[in-house]
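A single protein chain has been omitted; all remaining protein chains appear in their positions.
Note that the chains take the letters A, B and C in the order they are written out, and that residue 1 is the start of every chain.
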Amino acid sequence: MTIKVRFFASLREQQPEGLDQIEADGVQTVAQVWERATASALMPDNVLCSVNLEHRDRDEPVSDGDEVAFFPPVTGG
Amino acid sequence: MTIKVRFFASLREQQPEGLDQIEADGVQTVAQVWERATASALMPDNVLCSVNLEHRDRDEPVSDGDEVAFFPPVTGG
Amino acid sequence: MAIQLHETPFDPAQQLAQFEASQPAGSVGATASFVGTMRNHNEGDSVEAMTLEHYPGMTEKQLEDVIEDARRQWDIIDALIVHRVGDILPGQPIVLTAVCSAHRAAAFDACRFLMEALKSRATFWKKETLAGGETRWVEKNTPGH
Partner (left out) sequence: MAIQLHETPFDPAQQLAQFEASQPAGSVGATASFVGTMRNHNEGDSVEAMTLEHYPGMTEKQLEDVIEDARRQWDIIDALIVHRVGDILPGQPIVLTAVCSAHRAAAFDACRFLMEALKSRATFWKKETLAGGETRWVEKNTPGH
């Protein structure tokens, strides 16, 4: 299966090698998407995650075709 | 001494005979100004008073030349 | 800091634009504002028109005091109160309060304070004309919290 992966803000800059799409066979959770996409860089505690545009915890499951995003705490407004 | 007296809103309408200036000899308090200006009509409990543009209780003293006003609860804004 | 009483309709958006444009560039981070508008109904009745009476001299002084009180309580950059008096029709603005500050908490708090303080203290009185032509004095303000 394939998962679309997106990084935003400082994470995008810190993950220049981060893959935007991964072959996700064997990947079951959001955290495992991070490991696969970043070649196993440790996910910092303050990283937030979303699946298909909804905030999700890092231990939530992922499915074929999902869009998974990683980003720092939000600072809008 | 003389006291300038003003009525506002519903009190102005209810006191068509209310005097706008009284000879206030013997008048010592705001409440006594009301009695003199309205020919002793009873001052309703919810009437508010001011002396020289400052809110004042009805038992506060008045002096020659003061402007004393009577009005209902405010409803602006 | 400014207070204004208008005998004729005012434009809240224009007032607000002027207020913001008059601030020192780059120091304001937050502007909170409130506009009170005349509704066409009140307490279950249709209202056709309203007359706002005030106590000239005292009212202006009270509005200035309200702004001074806000300045003492919050770290604000500027504040504005604009209030209609006289004959008002449904849909017309009655009051505008605005506060600008560096951060949003002070702007929100102080703007709301201006409204609550002026409604409870300032010498304005509303007289409504109902659909049938009958008139009545509004007896008390609605709660703000």
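Note that a contact is a pair of C-beta atoms (placed from the backbone, for glycine too) under 8 Å apart; a residue touches a chain by one contact, two chains touch by 3 or more.
Owing to the predicted nature of the structure, the values given are computational and were not obtained by experimental measurement.
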Neighbouring displayed chains - absent chain, whole complex: A, C
Absent-chain contact - pick from C:3, C:63, C:79 or C:115: C:115
Selected from C:8, C:22, C:37 or C:135 as touching the chain missing from the view: C:37
Contact set of chain A toward the excluded chain (per top definition): 6, 8-10, 50, 53, 55, 69, 71-77
Where the missing chain touches chain C, by residue: 11-14, 16-17, 20, 25-41, 90-91, 102-105, 107-108, 111-112, 115, 142-145
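Operating definition for what follows: only the chains that are shown with their structure count from here on.
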Distance from the mean Cα position of chain B to that of chain A, given in whole angstrom: 73
Where chain B and chain C are represented by their mean Cα positions, the distance between them in whole Å: 27
Rounded Å distance between chain A and chain C, as computed from the means of their C-alpha atoms: 49
